[in-house]
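One protein chain is absent from this view; the other protein chains keep their places.
Let's turn to chain A:
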């Protein structure tokens, strides 16, 4: 591990443009995926990640040197980066893939981010959503920490950065409670729902965001291949729930139970 003086923190926040959570998902007629011609916005867990990065800066002020957002996706993903910039990121990187390209898989995304980190060696903290609400894979953060050989703190519900000792204390959501861990920088954090409530993007910040720099790259520029390794065979809706019925009398209920094969003991 490269020794970092974390007195000046450089934070990278990977964000994903996903179908908005409020949209009612419909399977397309070819059963190859869902209808994507609907409202998209930033993956809510990533929004929490951006918010946390901004809040860390608000807490430790100048000790955060930069907050950079990155996304991998088609040209429309730029909107998602602008939202991150309006919330408080300083600059952004857009790894652009063609509109027609298949959605990158977690391993491809993790390798892309690793390549970015190798290119921008000053980065020492990566905060990203614990999962994206479209594919719900929940793997990118862990794969990324593995590839980089960094510490990882997943499902974070509280983050405390101690720049004097290069240590980050993270409270994690675990089954039946929470767990507090201390991690050395550099570190990958994945965010859980309770970490914070993301802010509104204020008008002046939206205007400023338009002028913030966005670096455009192609996967080839980073030497990564985003060709999927998984094949989707079929996407189908879950079976419809059959509603219950009302009975008028006890006799009718007993009759129905008998019909269904229940007998008195």
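Throughout what follows, a contact is a pair of C-beta atoms (placed from the backbone, for glycine too) under 8 Å apart; a residue touches a chain by one contact, two chains touch by 3 or more; residues count from 1.
One rule holds in what follows: contacts and distances are computed from a predicted model.
Of the candidates "FAD-binding domain-containing protein", "Tetratricopeptide repeat protein 8", "Alpha-1,3-glucosyltransferase" or "Bardet-Biedl syndrome 2 protein homolog", the chain left out of this view carries the UniProt protein name "FAD-binding domain-containing protein". Only one residue from A:42, A:103 or A:195 touches the chain missing from this view: A:42. Here the missing chain is touched by one residue of A:99, A:197 or A:220, and it is A:197.
For the chain left out of this panel, the touching residue among A:20, A:90 or A:160 is A:20. Seen across the whole complex, the unshown chain contacts chain A at 20-23, 39, 41-42, 44, 47, 83, 86, 197, 199-204, 206-207.
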